[in-house]
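What you see is the complex with one protein chain gone and the rest in place.
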Amino acid sequence: MKVQRWTRTSSLFTGGTAVLAVLLACVPLVFDPDVVQKLTTLLILVLLAAMWNALAGYGGMLSVGQQAFIGIGAYGTVFFARQGVSPYMAMILATLLAGAISVPISLFALRLRAAQFAIGMWVIAEVISIIVRLDQNLGAGTGISLIELNQYEPNFRQAYTFWLALAFAVIFLAALFFLLRSPLGASLQAIRDDEDAARSLGVRVAARKRLLFVLAGFGCGAAGVLVVANTLFIEPSSVFSVQWSAYMIFMVLVGGLGTFEGPILGAILLFAIQTTFTQGGPWYLVGLGATAALFALALPRGLWGTIEERLGLRLMPVGYRVVEAQREKKVA
Amino acid sequence: MTLVTVESLDCRYGLLQAVRGVSFEIGQGETVALIGANGAGKTTLMRAVAGAHRPHGGRVVFDGIDITRIPAHRRVALGIALVPEGRRLFPGLTVEENLRVATSRRRGRWNVKSVLEVFPLLQPRRHVAAANLSGGEQQAVAIGRALMTNPRLLLLDEVSLGLAPVVVDAVYRSLTDVIREGATVLLVEQDLTRALKVAGRVICMLEGRVVLEGDAASLDRDRVVRAYFGLKRPA
Amino acid sequence: MTLVNAVLQGIFLGAFYAVLACGLSIMFGVMRIINLAHGDVAVLGAYIVFVIVEHTGVSAFVAFAAALPVMVVLGYILQLTVLERSLKAGILTPLLATFGLSIVIQNLLQLTFSPDVHSLGGSAGVVTTSSWQVTSGLSVSALGIVVLAVAVLVFGALQVFLSRTRAGWVMRATAEDADAAELVGIDSRSVYARATAIAVAIAALGGLFLGIRSVFDPVSGPTQLIFAFEAVVIGGMGSLWGTLFGGIALGVAQTLGAQVHPQFAVMAGHLLFLAVLIVRFGGGRAVLPGVRRALLLRTAR
Partner (left out) sequence: MSEAAVLAAVDVRKRFGALAVLDGVDLTLKHGEAVGIVGPNGAGKTTLLSVLSGSLAPDAGRIEFRGRDVTEKGAADRCKLGIARTHQVPRPFVGMTVFENVLVGATAGGRRRGADAYNVCLQVLDQCGLTHLANRRAEGLGLLQRKRLELARALAVEPSVLLLDEIGGGLTDAESAALVETVAGLRAGGIAVLWIEHIVHVLMQVVGRLVCMDAGRIIAEGAPEMVVSQAAVIDAYLGTGA
């Protein structure tokens, strides 16, 4: 018997994803700026859904405060840009800042459970939001814009931002993918299914959760960076808004909590809803909230979880298959 | 007159089959002891009769009514009361509150006063929170709480668990008073000798099935011990 | 003197937070769940009072009395639809389901009442305006006294209900061991519905005070939820009088924080909450789940 990591479907799918990534890279060359801006928003949603799922889906940690890192990423970019760093370098630094800050926060937050963790993180986001509001040279409550980006001609700027978004999406999704493919991946899925049983088999649960928490800190920071790059103007009440958590919870619940492909599907769905109900407004948000509640109660495995269960389909090669070893040809 | 009939009862915890095709009858006023090793399904069977566990298959008929689908809190109104394993008192409530919370519309001789008469040790402890009671006192309150519902069928799940023998004797003395007043009792009892003494009939279970049933008088201890351990050949 | 005044105003503010947190504390005490839509339910209560005042011109307090039965019915409906199912489905489901509900309430309010701000201050009569100047630096507002009095009254009434009445014992029994409660004839479903109805009614009272004290709009719910949850945690999860104390502690922390800088009021409350959270829940190895699990296995036999 031998162990196979790649099945035909998963290699096809991974190949397809790689091709898709390359095709996506050409988007700024093909489409005009406002389409590119919309697709950047989609990439931001995919990134946020994947990161929130890493926390709740694999780590069992339900955070209603990831907007803290989105805010840190956004305002970090403006802060570094104001120090004279080139805008796109400022974006990298801001992402690293968000990741770095998530480490001390994890020392505190990871000792909390369920509602305490969920709302504890929310309050941390509020605290950081107030700190920003108290800081005049970050525009305090009225907000601030990343004027340094004006040095780039609009459609170039939009293209660079899209490429950065694509790069971030690929990096963080690949990081999660390789994490799940590595021996660590089995431990992470074990934590998702039964934390105590995982601990009794040698899984250091706290350390793995911290890993996920910091990854999500980096990822949400990156999303915040892209938000300011994409919309140029930010204010505390927007980047630190709990609305982000609402979107993340909707995407992951509807897509499929604890699956790799589910959150991506959820992000595409939310993007589709947002673009069709362009005038925004409360109605589609009522639908969003009701659907999230309905999925939590009636279909906890979400769309992709149910598809995966019904069809026994596993696209991403994060799993293992035991197959008959072909008769080894005897070497003469 | 048969008070309760259990017909090929089948109970499961997920895939774990705790009770497999168990059938027996208990007549009005009878006292039956249910014995068997751990994991034999005794507690599950008791909870199924009391309505706290929804059976996978089979029926429970009480006083001619099929109560299989009726939830526990409505079976209490019909006259079935279970003293759960581990007593499960309400720790924050006092002795009297634990008793009063169980008063039901069913009329009968049991009220706070009559319960305290049968369990005199509780009289001075009336306003003490259940959490601060000794094991024996907790057991007395647990039985008293069940009596407050004026049951026709009293189910007792391992009343002697974790109690010193002298305390268990006191509990059983009070119990015999209750039995003498015509209550029908099904009790799970680890202590075989005590079970044989207090019960008219014995049912022995092993791994979910009834392996032995008969009048306490006619059964000799050795045959019961072998059934208990499921030993085909003598130990 | 301003410090003493700050503490005094903090106590009045804290009494409001305690009323707001009371409903959340009851539902956690009885059903072990945190309703993330609790703040929005309070705001919904405020809007219902607002509608009654607009259409009938009665005072806010009379309107509240009229709104109460509506809120109680809403409580029963909330329990039987959303909470009932989520109770049986693990730790995260109630949080996720009530978070979704919170979004629904906020946006339905936005649709029916438009996003702008409302207040009940105008229709609460002389209470909102009069106050007494005790000394140069110390003023006591009538509203503060009313809210404090009502808060103590509500908590006192709940205390009597829980310790003196049979319905109160039944609720405490179900909170402590729902399975054992069923075995003595208590229908835990109806007890949970009653607890939810009480919690929603008191939340509406919180909404009334919110409307009278300051302003509210369709999205003020989340902020109220945070303050309510902070009061519950500071006062000790699951203890009723603890919530009153927790609310007052939060109010005083905020008014003292405001002395440093207006923006710092809410921040001080948050910091107090985070400090209590880490002290109370942060200690030791996560042994608790293991213990609960072991106990669970034993009784399941």
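A, B and C label the chains in the order they appear, each numbered from 1.
The rule we apply is simple: a residue touches a chain if its C-beta (ideal position, glycine included) is under 8 Å from a C-beta of that chain, and two chains touch if they have at least 3 such contacts.
None of these values were measured; they are calculated from a predicted model.
Peer 1: If the hidden chain were put back, which of A:G258, A:P282, A:G302 or A:P317 would touch it?
Peer 2: Answer from the full complex: A:G258 touches the omitted chain.
Peer 1: For the chain not shown, which residue from A:A115, A:A198 or A:A229 touches it across the whole complex?
Peer 2: Residue touching the chain left out of view: A:A198.
Peer 1: Could you list which residues of chain B touch the chain missing from the display?
Peer 2: Touch set of chain B with respect to the missing chain: 13-17, 37-39, 86, 131, 135, 158, 160-162, 165, 169, 189-197, 207, 225, 228-231, 235.
Peer 1: What residues on chain A make contact with the chain left out of this view?
Peer 2: Residues of chain A in touch with the missing chain: 1-3, 183-184, 186-187, 189-190, 192-194, 196-205, 258, 319-322.
Basically, only the chains that are shown with their structure count from here on.
Peer 1: Which pair, A-C or B-C, has more C-beta contacts?
Peer 2: Per the contact counts, A-C leads.
Peer 1: Counting only C-alpha atoms to place each centre, which chain is farthest from chain A?
Peer 2: B
Peer 1: CA centre of chain A versus CA centre of chain B: separation in Å?
Peer 2: 55
Peer 1: Which integer distance in Å separates the CA centroid of chain A from that of chain C?
Peer 2: Those two chain centres are 33 Å apart.
Peer 1: Please tell me the distance, in whole Å, between the geometric centres of chain B and chain C computed from their C-alpha atoms.
Peer 2: 42
Peer 1: What residues in chain B touch two or more of the other chains?
Peer 2: none
Peer 1: Write out the stretch or stretches of chain B touching chain C in their complex.
Peer 2: Of all residues in chain B, those touching chain C are 13, 38-39, 43-44, 50-52, 71-74, 76-77, 81-82, 84-86, 88-93, 97-98, 100-104, 145-146, 148-149.
Peer 1: Which residues, counting only chain C, touch chain B once they are in their complex?
Peer 2: Result: residues 166, 169-170, 172-173, 176-177, 179-188, 298-301 of chain C touch chain B.
Peer 1: What does chain C use to touch chain A in their complex?
Peer 2: 33-34, 36, 82, 85-86, 89, 91-93, 95-104, 106-108, 110-111, 222, 225-226, 229-230, 233, 261, 263-264, 266-267, 270-271, 273-274, 277-278, 281-283, 286, 289-290, 293
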